[in-house]
Structure formats: C-alpha cells, structure tokens
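I have placed the structure first, in the form of structure tokens, so that the comments after it can refer back to it.
Entry: subunit A
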Amino acid sequence: MTLISRRALGLFSAASIMALSAGAALAQDKVTIAVSIPAATHGWTGGVVYHAEQAEKEIEAAFPNIDVIVKTSPSATAQVSALEDLSASQKLDALVILPFTSEELTGPVEQVKANGTFIAVVARGLTDPSIQDLYVAGDNIAVGANTAKWMAEKLGNEGKIVVLRGIPTVIDDERIQGFTDVMKGTNIEILDIQYANWNQDEAFKLMQDYLAKYPQIDAVWANDDDMLLGVLEAVKQSGRTDIKYALGGNGMKDVVKMVMDENPMTPVSTPYPPSMVKSAIYMVAGQFNGQAPMRGSFKLDAPLITPQNADQFWYPDSPF
Partner candidate 1 sequence: MTSATSTRATPEPGRRIRWADMGPFLALALVIVIGTLINSNFVSGTNIANVVTRSAFIAIIAVGATFVISSGCLDLSVGSMMAFVTGIMILTMNRLEPSMGANAILVGAAVGLVVGAACGLLNGLIVTLGKIEPFIVTLGTMGIFRALITWLSDGGSIPIARELRDPYRPVYFGNLFGVPLPVVITLIVVLAGAFILYRTKYGRRCMAAGSNSDVARFSGVSVAWVRTLAYVIQGLCVAIAAICYIPRLGAATPTTGALWELQVITAVVIGGTLLRGGKARIWGTVAGALILEVIANLMVMSNFVSEYLVAAVQGVIIILAMLAHRFIR
Partner candidate 2 sequence: MTAPLPKTLTGDPAAPVALRAEGLGKAYGPITVLSDITLDIVAGEVHAIIGENGAGKSTLMKLLSAHVQPSLGHLSMAGQRVDFPDAVAAEEAGVVLVHQEILLAPDLTVAQNLYLGRELGGWLGVDDHRMDARTTEVLASIGAHCGPRDRVSDLPLAQRQLVQIARALLDDRKVVIFDEPTAVLANDEVAALLDVVRGLRDRGVAVLYISHRLDEVEALADRVTVLRDGRMIGTWAGHDLSQRQMAELMVGRELEMLYPPKRPPVTAAPILVVSDLEVDHGAVHAGLTLHPGEVLGIGGMIGSGRTELFEGLMGLRPAHAGRITMAGQDITRRSVRDWMAAGLVYLTEDRKGKGLLLDEPMARNLTLQALDNVHPGFVTKARNEMALLERSVAEYDIRVRSLGLEAGQLSGGNQQKLLLAKVMLVDPQVIIIDEPTRGIDIGNKSQIYDFIDSLVRAGKAVIVVSSELPELVGLSDRVLVMRMGRIVAELHGDRITEQNVVFAATSTEAGDQRETVANQTRQEEP
C-alpha cells in the first residue's frame, strides 16, 4: 500500500495535468468518466459534490476528449439505480465512485466492471477489493489517533475529556476507535461518548448537557467539524473556563480558518478532505490521457493542520 501525504498528491496532480495535456493531442477517442457520489445532504458531502464539479470543469476544459458525468444520489438504493442508468445509456470508460455503503454497492459496481470499465473507488472500499482498479481514501483511524496524540500531549497525559460521535457507521467507528486506542495508553479519562449525528444543533444540546453533568472538563473532541461549531457555541454560552481544548476533524473551512487565526481553543484540526474525490478523478484522467498507469491503493494521511500549514487546507470557495 502506497502511503503518500496529501501534499505529495497535490504535486502529483499538478504534474499529471501537464503530462496529460501533452498526451491529449494523441488520443482523440472520446472518453467517458462517470462520477457517482452522495448528494449534498450535509457539510462533508457538500464538499464532495463541490470538488467533483470543480474537477469536471477543469478536466473537460483541459481535455476536450474527456467527458465527465457527475451524478449524485441521496441514498444507497438511489446510487445503485444511478449506476444502472449510467451504464445502460452509454459505454463507460471509467467510473469514480464514493459508495454509500460498501456492502450494498459491491455487487452493482462489479457488474459495471464486467463491461470493461475502469473502477476507481473513493473513501469507502468495496467488500471485494479485487474489483477496484484504483482506491483513494482518507485514514479515519488516523483522524482519531492523531487528534488523540496531540490532545494527550498537550494535556500532559492527565485530565477528563468528553467525546461527541456522529451517526453509527464505519467512518464513525474507526475515528472513535483510533481515538480511544490512543487514550487507553494515558491517564486521561473519557467521561462520556454520545451520538450527536454530525449535526450542529444536536452537538450544541449534547455539549450543554455535558457541561451540566460534569463540573470539570479539560477538553472536548467532536469527531466532525460541523459538530465542533455547536460545541463551541455551547461552551461560549456557559462561560466555563475549565475547557482548554475543543477539537474537531474533517478540515471544514470555518475550522481551518480558526486554526489559521491561531484560535487558542482549537489550534489544530485533522483533514479528511472531501477533495479526495477530485484527486481520484484526476488520477483516472491520467490513466486515459497521460499513459500514466494509475492502479493500486492510495491512502491519504491525516496530518495535523496547524497554523503553520493551514493555508494548504484552506479552500475559501468550497461550501465545506
């Protein structure tokens, strides 16, 4: 498994555009790349849609022979139907998919592959990894673990913290697992972990309740930046001064901005950038136009976003 940092990937993308531009003149056959992603129902998926649409514009402008079709679906079943519609109406040279769930989408994707389509999977791997030609994903365990390491170090391995988790899914489980595994090796006590459904409102209420329940809280971790915004509002309202750190994750632009501004309560974040879908689309385009074979698994690291490097994670135009 190749482990490359996000920055390296960015460099690679830039390089590949130049390489592909050269090759574009050679291959004039029309190439169709279908992109199937979840609809924009909350912040992170909103970012996915934004980056996919950006990639579509940029690639179609750079390579007139490549046609990128972006299709969003509000549920796993809808995504299965979308796949059937896409592959029925035209020949797909490549499919870039961010599956709703691994289990439900594995079969349908396999069917698409049977027609000779190149398969690139983003974020959530299929149950049978042999189907995917290309796999680009973030590291959810690292998101939890890196945050936990930073927090434990700052707290001197002592203290009491509370955690807000999202919706019961693999992503949520992995982040929580990465976080708690690190914390087990410290003297930090996790007072409580409850679901807040990756929702600002619910995180606000849950944090209010945590504050009422526990007289001493040293730090908070919300495993998503949407929830972090609710947490911060609740802390601000309470006027409590015992909370030293409130951290999130995902690299939402508002939070990245806080990091850039050296906010004392939220000085770091961890990326799980929705732009990974854009990386994947570029890599697939390279596969067809640049004679740059792109197969294998690419796992994006989750390095800490700090005031020093925050500008690299700052996309002011993205909705996320």
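Worth a mention:
Criterion: a residue touches a chain if its C-beta (ideal position, glycine included) is under 8 Å from a C-beta of that chain, and two chains touch if they have at least 3 such contacts; residues count from 1.
In picking the candidates, the idea was that all candidates are chains of the complex that A comes from, given by their letters.
In this text, all values refer to a predicted model and were calculated from it rather than measured experimentally.
Any copy counted, the candidate of 1 or 2 that touches subunit A in this complex is 1.
Looking at the complex, you find that subunit A touches candidate 1 at residues 39-43, 45-47, 49-50, 165, 168, 192-195, 198-201, 204-206, 208-213, 215, 226, 229-230, 233, 237-238, 254, 318-320.
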